[in-house]
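For this view, one protein chain was removed and the others were kept in their places.
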Amino acid sequence: MSTPATTIFSPETAARFDRLVTLYPVRRSALIPMLLYAQDEVGYISDEVVKEVAQRIGITELDVRNVLSYYSMLRTKPAGKYNIQVCTNISCMLRGGYEILEHCKQRLGIGHKEVTPDGQFSLEEVECIGACCWAPAIQVNYDFYDELTPEKMDAVLEEYKTGRGKETR
Amino acid sequence: MPRLVSHPDEVKIISRRFGQGAENLDKYLELDGYKATQLALEKGADWIIAEMKASGLRGRGGAGFPTGMKWSFVPKQSDRPKYVLVNGDESEPGTCKDHLIFLHDPHAVIEGTIIAGLAIGAKMGFIYLRGEYRYLLKIMEKAVADAYARGFLGKNIFGSGVDFDVVTQTGAGAYEVGEESALMESLEGKRGVPRIKPPFPAVVGLYGGPTVINNAETIATVPHILLMGGEPYAKIGSERNGGTRLFGISGHVERPGVYELPMGYNLKKAIYEVAGGVRGGRGLKAVVPGGSSTPVLRPEEIDVGLDFDQMGKAGTMLGSGGIVVIDDQTCIVEFALRTIAFYQHESCGWCIPCREGTDWLKKTIGRVHAGGGVDKDLDNIRYLAENMMGRTFCPLGDAAAMPTLGFIKKFRSEFEDHLNGKPCPYARHEELVGA
Partner (left out) sequence: MADVTFTVDGKKLTAPAGTLLIDACKAVGIEIPAFCYYPGLSLQAACRMCVVRIEKMPKLQTACTTTVAEGMVVQTETDEIKQARKATIELLLGNHPLDCPVCDAGGECELQDMTFKYGAAESKYVEIKQHREEQQWSPVVFFDRPRCILCYRCVRVCGEGMDVWALGIQNRGVSAVIAPNGQDHLECEECGMCIDICPVGALTSGTYRYKTRPWEMTHVATICTHCGDGCKTTLGTRRSNDGMEIVRGDNRDKSGINGDFLCIKGRYAFDFANRTERLTKPLVRQADGQFKEASWSEAIDFAAKRLREIRESKGGQAIGVIGSNRTTNEENYLLQKFARTVLGTNNIDHHRTVDYVSFAAALAGKSERTASLRDTANAPAILLLGNDPTEQHPALAWNLRSNVRLNRARIYIANHAEIKLRRQAKQFLEIPKDGYASLVQYLAGNDSVVAANEQTAAFRDAIRKEESLLIIFGSEFRGRDIQALVEFGLSLPNTKFVLLGDYANSRGAADMGLLPDTLPGYVPVASAAHFADEYGAVLPQNAGLDLLQMFDAAQSGNLAALYVVGSNPVTRYGVDPAVLKNTFVIVQDMFLTETAQLADVVFPAANLYEKAGTVTNTYGDIQLVKKAADKAGVRSDFELIVRLADRMGADLKKLVPFGRGVRADMGQTRGAQSGEADRHSVWLAAHGLEPKLSPFDPFATLDEIQRLVPSYSFSRLELLAGSDQHAKSELVQISAAPARRDLVLPSQDTLFTSGTLGRYSDKLKEVLDSHTTPKPVEAAAD
C-alpha cells in the first residue's frame, strides 16, 4: 500500500493515481478508475499494470485480476489505437446497428475484438452505450458518434485514418 | 453531440436548462442555480423530507420507489459516516436520459446530491457514471471543481457551517453495476456482485455506513422540487406519480429523442404525436415501454398512461422510461434474442438461475432464430424463464426472464414459424450473438 519507487506510468498519470487513492474513505475505491486510466495510457492492462496497481492500492494481484476481468471495458490484450465500439443493442439494432458493424468489418477487414495489422484500428461489438435515442451509435475510444449511416461511418473512419479524429482520454 | 428535441406537450422541469449552457456555473446561477441548496440549508432536513414526500417523486432508476420515503429510512443516529450515492450507471438498453442531464445540467446533479446529503445527514456524496461516459465525467469533474472553487462544496458550504464533499467515480463496463448494491461494491473497488439484503443500503451501505442511492434523474429533480414546492410538483403528474420524467423514445419512430412528459401521459400519444409516429408510415408491431427489461406491449395495448401504476396494471412496467418502438418489418425472435443476449452478457454470474438460465435461454432462442429449433424449445424457453422469475439473487434474473416470457407469450406464432422452417421474412443476419 504505497507509491512505488519506480513507476511504469507517465508522471501525470502517476500523480493522478497518487491523488486518486486519497479521495475516498478507502484506497481500494480508486481501483476501477485507476485501471481505466492505466489502460488509456498503456493500451491494455498488462501484467506490469496489475502489479503496480496492486501495490499502489495494497491488495493482491489476484484481487486486481478478479476485478478487472469483471468489467468489459478493461482488456488484457492490446487493442488498436482507435477502438471502434459498435452498439448493436435493441435501439441501435432497430436503426441499423448491425449494418454499421458489418460495414466496419468490411472496411477494416477485421472482426469482433480483432485489430488491424497496422495496429491502428480494432473493432468491437458492444452492448448499449447510452445513446439509444440517437441510434445507431458507436464510440471510438471514448468519443460518441451517433445517427450513423454507412456513409457517415466512412467519414468517421477517414478522420481517424488521417489523424484528424477527436481523442478523448 | 446528441440532438435535443422538443414538443409542445412537454413540461420542462428537469430539462429546463438543456441546451442553455448551464454546464457553465455562472450561467447555471443565472438560471436559479444553487438556490434550492441554500433554501435547503436554511430550512433543514425535516422540511426537505416533507417536501420530497409531498412531491410524490418516485425513483427514476426503474423501480419507482418513493424518494422521500427512501430518505426517511436512513437512521438519524449512526456510528459510521452516511453517504449519498448517485446512480449514473445508465445501462438499461433503450435508456439515455441521464446522458443528457450530465451533459447539459451537471450542477443540478451536484445540487441534488448536496440536498440529499442534508436530508439524511451525510457529509459526502459520490456521483457514479458508467465508464463509457468519459466525456460526461469530464463535464461533471469540471462542475464539481467549479463548485468547490466557489465554496458550494467542501468545508462550510455557503457559509452555513455544513461540510459537504462530492467525488465523481466511473465504472468500466457492466450493466449489473447499476443495481444499487452492486453499485456500492463497484464503488468500493470490487466486482459488481450485488449484496445480500437485508441489510438495506439505508442502514448498511457504502463502507458500511447508511447510504441513500438514487438515480441521476431523481437527484437532478430534487432542486426543482424544492424551488417549486412539493405539492405543485405532485400536481403535474398523475395519482401517486408526481411530476414529470424524461422519456427516451427510440427505435422505429420519426422523431426519436428524449422528451420530458408529465407522469401518466398516454403512451400511444407519446409515440404517435410526440415522437411523430412509426417511421416511414409503417405499421406498429410492438413497444417495449420502459427499457429492455420491461415486458413488451402489442399495438392494441398501448393506450395506457405512462406511470408506475398504470403500466403495472397493463402487465408491464414503467422501468427506466426508455420506450423502444418496433415496426412491423421487424423479427421479434431476433429482437428477443438480442435482448436475452444482452442479459447473458451482463449477468454477473453470482447465482445459478441467472448465470445458467440466461445462457441457456440465449442458446435456445438463438437456435430457434437460426432455424435449428426443436418442438419442445418453446416450452423450454417458458419453463426456464418461469423458473428464473423470483428465484435469483438480484432482479437482473427477473429482468431477463420477464421480457422473454412477454415475447413468447405475445408473439408465439412468430416463434413457431421459425420452428416450422418458414424463412424469417425479416432475416438480415445469419448469425446474431450479441456483444
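Which chain is which? They are A and B, in the order written, and residues in each are numbered from 1.
The rule is short, and it goes like this: contacts are C-beta pairs under 8 Å (C-beta built on N, C-alpha and C of every residue); 3 or more make two chains touch, one makes a residue touch a chain.
Predicted model only: the values in this text are computed from it and were never measured.
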{"item": "Touch with the omitted chain, as defined above, among B:318, B:351 or B:405", "value": "B:351"}
{"item": "Contact with the hidden chain (one of B:313, B:363 or B:412)", "value": "B:363"}
{"item": "On chain A, residues whose C-beta touches the chain left out of the figure", "value": "47, 60-63, 65-66, 69-70, 76"}
{"item": "Hidden partner interface residues of chain B, rising order", "value": "174, 176, 191-192, 196, 344-353, 355-360, 363, 367, 374, 376, 380, 383-384, 387, 390-393"}
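In the analysis below, only the chains that are shown with their structure count from here on.
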{"item": "Chain A and chain B, separation of their C-alpha mean positions in angstrom", "value": "23"}
{"item": "List of chain B residues in touch with chain A within their complex", "value": "2-3, 81, 90-96, 98-99, 124, 130-135, 138, 167, 169-175, 186-192, 207, 248-252, 256-258, 288, 292, 322, 324-327, 330, 334-335, 338-339, 342, 345-346, 348, 428-429, 432, 434-435"}
{"item": "Complex contacts: residues of chain A adjacent to chain B", "value": "23-26, 28-33, 35-36, 57, 66-67, 70-74, 88-91, 93-95, 98, 112, 124-135, 139, 142-144, 146-147, 168-169"}
